[in-house]
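Before we start, here is the structure in question, set down as structure tokens.
Only one protein chain is missing from this complex, and each of the others stays in its spot.
Think of it as A and B in the order they're written, each chain with its own count starting at 1.
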Amino acid sequence: MKNKTYKYVTVFLFLLPALILFIGVLIAPIVMSLVYSLFDLRSVSTEGMEFIGLGNYKELFTSGSISFWKALGNSMLLAVLSVFIQLPLALGLALMLGKGIKGERAFLSIYFLPVLISTVVIGQLWRKIYNPDYGILNAVVGSGLMPQGGWLGNESSALWCVFIPTLWQYVGYHMLLMYAGVRSVSPELREAAKLDGATDGQVDWYIVIPSIKPILRVSVIFAITGSLKSFDLIYVLTNGGPYHATEVPSTLMISMLFERNRYGMGSTIAVLMIALCFAFAIIINAVFKERDIYGKK
Amino acid sequence: MIGLSKKEENIMKLKKFAALLLAGAMTLSMAACGTGGSGDGSGASGAGTGGSSNNTSSEASGGASGGSSNAVSMENAECTLEMWCIATESDSNRHSYEAAIDEMKTEYPNITLDWEAFENQSYKTKIKAAVAADEMPDIFFTWSCAFLGDFVASNKVYCLDDAYQEYKSELPEVMMGNSTYDGKHYGVPLTMNIVGLFANMDLLKEAGYDEIPGTYDEFIKCCDALKEKDIIPFGCAGSETWCVTEYLESVIEKSIGADAMNDIFLGRATWNNPEVAAAVDTFQSMVNNGYFDPNGISLSNDEVKANFMAGKYAFYMNGTWNCADFANDANFFPKVKVAEFPVINSDKAELGQLIGGPSDTLAVAASSENAAIAAKYTFELGKRICHYGYLDGCGLPAWTPYGDTSSVNALTQDVANICNAAKAYVLFGDTAMNADEANTYLDYVAQVYGCKVDGQGFIDGLTKDIR
Partner (left out) sequence: MARNNDGRLLDQYQVRKTNKFLRGMIYVGLVIWALIDLFPIYWMFTFSLKSNEEVYGLNVMGLPKEWLWSNYSTAMTTGNMPQYFVNSLIVTVATIVISLIAALMATYAITRIVWKGSSLMNSFFMLGITIPIHASIVPIFITLSKLHMTNSYWSLIIPYSAFSLAMAILICTGFMNEIPRDLDEAAYIDGCGLWQTFGMIIVPLMKPALATISIYTFLQCWNELMFANVFISKDALKTLPVGIQALSGRHTTDWGPIGAALVIATFPVLIAYVFMSKSIQESFIAGAVKG
């Protein structure tokens, strides 16, 4: 009845708004970033920009004042901390809540609460918590424990101090995802295992965790890409300092753009960030797939 | 002196100062960004010279009266001018802008000024974008030297030479130096500031000093004495590297001398200079000796300043714009004094070599339809902003002061006296250099402060990264 052309036109029209947004704001800029990264672009005027090939990439990795390696290492470290500290903590809370405890709803609501607070507010709040002179952290743990330079001013403590508010905010987020998974595990299965004499820990380990693997995968992807993208909190707390101890690619990119006017160099960092995010997404998917195969054997 | 009230004494002092400033200003050497053989600046503005003058005059003729500004009269021109600046509600210069603009309104009711203020950091992005897109307002705030120089090099700024003729007597030529490129004037300076060594005299007394030590050896002894008494000598906001430069640049200048430093800052000499390395090591030894507050590294400048005013540090080296805030604190004001950093190497440097100079500037867009009128208006407005800014203690006047200036606080007057004896100025490094170089420089300064690199590493890194 209706011919093929009509169908494809309709499909196209349905896709049009999404495509315009997606191509206009994501795809085209990425292509442009790729182009800009090969030029020495120092103002918003793109006329007469100088082609320098891989010059930006070379400078990025060799300059003594840009410290891209440090930024890369920091964001990796944040990703590792997220996966190995934040997610287990969230999982632990989800499992505990999943046991059907009195006040479950109240706990759930409280844990999710920090997720709704603006990151800038959290950053400003934790700046006050860490304040070397009047902060609450000193009042709680005693100022004797404060490292030299202050919590955020000491190179070895700064990255941890940036990580802790992230942990504080996002544990609730992952906890809720995992909790949903835990709750969807069939009660019959659990009861049966318990009747067979399995302990709580065994039920969690052998039944609950394997069955929420899809959700764990989502959490891992969110945690890692989230760390690679992290900007707001670091920008507010330390802006990459002291001495690049908390520098991440995004803070470096912003300082390239708006402190140094190195638009070409900023694009170079953007391109590398995209590559990194994709690389990790592929790795994570591969890891989880491999596990599935082994699981089936 | 008995017959004179404190106020009259002040007026006398100031009149004397004004006269001295004028006389002294003419003779002292001030680094002019675009003039002379400055590598980057002259190349850039050289390329733009021919085009620049032609361009601006044709622009002007499109507007009012064929390039000859003498024919332009502000009294009967009806027009609206747009201005952007950074005097936001919280900026200490806000009041001087408001007062000056009010005055302009009553004096030139025919000219309407639409002005808007933006936060400092975002303004830098905004004005650059506007310049690139030819979307500038008629009048805009800018920092002198490298910042304005980029705009001048791309022929976007109206040349003020014609309009300046009328104001020569009120605005010394030397004050125009930082906005002069290839011998042409492009900016109207407002206030000027230098780096001052502020001291809390109560704390110095505790360590047995009644005055700020005048020689470097005495100064170091004083720091040690303060440390003995568990008083932290210096407060410095490590998270804002420009605050570190206020210390470091003074140390370098008083070690290698102003001329050598200007050569490096303006690209006439390379950073590869062992004397700079030695000066940086001197600074680093002050850090290593524990003269600086270790917690300062995570504090902002406002927090450090508040600590200084609360009596936590004996010294605070920072811009003289702080005088206004110190003067407004009745408890603290009697305790504070200002001095010049002592000479470290008397073979190369001497007292009177200062860090600072006029940087806050107003400029006129070449694309303005009423550029000739805007130019005159900018001079008139700049003169008034400078006047009120000076009265408020926001800095020293780049213009010759007029009217009753007796209300200027005593601290600012002390700064004025230091400037009277000035022999040479070196502009703040991050203003003198372009944005990219300035940030490379700041990054290495931070590394020095954190003892990541020593003097040799500092000059090696800068020689490598700044071309």
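Methods note: contacts are C-beta pairs under 8 Å (C-beta built on N, C-alpha and C of every residue); 3 or more make two chains touch, one makes a residue touch a chain.
These figures come from a predicted structure and were not determined experimentally.
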Query: Which displayed chains does the hidden chain touch?
result: A, B
Task: May I ask which residue of A:G73, A:P114 or A:P147 touches the chain that does not appear here?
output: A:P114
Message: If I consider the whole complex, including the chain that's not displayed, which of A:L97, A:I207 or A:V220 touches that chain?
response: A:L97
Among A:K58, A:K128 or A:K289, residue touching the chain not depicted: A:K128
Message: With the missing chain put back, one of B:E75, B:E89 or B:D210 would touch it. Which one?
response: B:E89
Field: Touch residues of subunit B, complete complex, unshown partner
entry: 89-90, 118-119, 122-123, 125-126, 129, 132-133, 135, 300, 302-303, 306
Statement: Where subunit A meets the left-out chain, the residues are 7-8, 10-11, 14-19, 21-22, 24-26, 28-30, 32-33, 36, 44, 46, 92-93, 96-101, 104-105, 107-121, 124-129, 133-134, 136, 139, 168, 171-172, 176-177, 179-181, 183-184, 187-188, 190-191, 194, 200, 215, 218, 221, 225, 228-229, 231-232, 235-236, 250, 253-254, 257-258, 263, 266-267, 270-271, 273-274, 277-278, 281
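The rule is short, and it goes like this: only the chains that are shown with their structure count from here on.
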Query: In angstrom, rounded to a whole number, how far apart do the mean CA points of subunit A and subunit B lie?
result: 42
- line: Touching subunit B in the complex, subunit A uses residues 42-45, 63-66, 130, 132-133, 148-155, 238-239, 241-243, 255, 258-262
Statement: In the complex, subunit B touches subunit A at residues 121, 124-125, 128-129, 131-133, 150, 238-239, 294-299, 307, 435-436, 439-440, 443-444, 446-447, 450, 452, 461, 464-465
